[in-house]
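This is the structure I want to talk about, given as structure tokens.
A single protein chain has been omitted from the complex, and every remaining protein chain is retained in its original position.
Let's turn to subunit A:
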Amino acid sequence: MSDAAAVQSPWQVARIVRIEKRTPRVTSFFLQPSRPFAYRAGQHVDVRLTAPDGYQARRSYSIASAPESGGVIELAIEKLDDGEVSPFFHEVAAIGDEIELRGPLGGHFVWPEDGNGPLVLVGGGSGVVPLMSMVRHRAARNSSVPVVLVFSARVWDEVIFRDELITLDDRQDGFDLVLTLTREAARRPADYSRRVDVAMMAQAMARLPEPPGLAFVCGSNAFVSAAAQALIDAGVAAENIRTERYGI
């Protein structure tokens, strides 16, 4: 593979300039780094919180915004009830607060710049976040690379970026959105209401003019395992599947 080494950067202070609730469990925090940086769609940043007693907690969050969106980066953070960082963002963080962050990070789960043919993106829940950066990047540069996004959520109201994704889908410019709801009936004619499986992957890929060059899969470990296996069973070579797992 030919990924360029990621360019590193030290910790820096970023200011929260906007907060937008996306779904009942996911809120976007827009951060303005004091030293803006270039990044590739799919990369993440590390965030560090420091308590008065010196204790520090750090977590990685994928960037949802497109590299073209200027100096402000969007992190869409899901609240994990037993977490220590995501509840801080959801319950405490306010516009004007300063947070330490470091990035961009990650050199594998990134939009390929050198033309790898059509792409299949598969996201489960907040696993859609780095894929959203890719979809927005494609739109921002008016790319003609065919892309199909299969996005699995539990219910319609938990489809993060729903209106924006449907608007992009309606442009019919080579981006296709496939939604699948695991706990609710499908709302759009060609969508699904079940967990991702090989038939769904085959049908999604049939929307592309030619077989995909790469597939990107992001979500929980169980979701990524199932989706990656479904892609393999639908004919995608394992070495062309890049995954990012929350770990759990």
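Going forward, a contact is a pair of C-beta atoms (placed from the backbone, for glycine too) under 8 Å apart; a residue touches a chain by one contact, two chains touch by 3 or more; residues count from 1.
In the analysis below, contacts and distances are computed from a predicted model.
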Given that one chain of this complex has been left out, which of "Peptide/nickel transport system permease protein", "Amino acid ABC transporter substrate-binding protein", "3-oxoacyl-ACP synthase" or "DMSO/TMAO reductase YedYZ molybdopterin-dependent catalytic subunit" is its protein name according to UniProt?
"DMSO/TMAO reductase YedYZ molybdopterin-dependent catalytic subunit"
In the whole complex, of A:Gln32, A:Ser60, A:Asn116 or A:Ser143, the residue touching the missing chain would be A:Ser60
With the missing chain put back, one of A:Gly106, A:Gly124, A:Pro146 or A:Gly219 would touch it. Which one?
A:Gly106
Looking at A:Pro87, A:Gly117, A:Gly174 or A:Pro211, which makes contact with the chain not pictured?
A:Pro87
Touching the hidden chain in the complete assembly: which of A:Val17, A:Ala185 or A:Ala238 does that?
A:Ala238
The missing chain sits against subunit A at residues 3, 5-6, 8-10, 13, 48-53, 55-60, 83-84, 87-88, 92-93, 97-100, 102, 105-109, 221, 225, 228-229, 231-232, 238-239, 241-243, 245-248
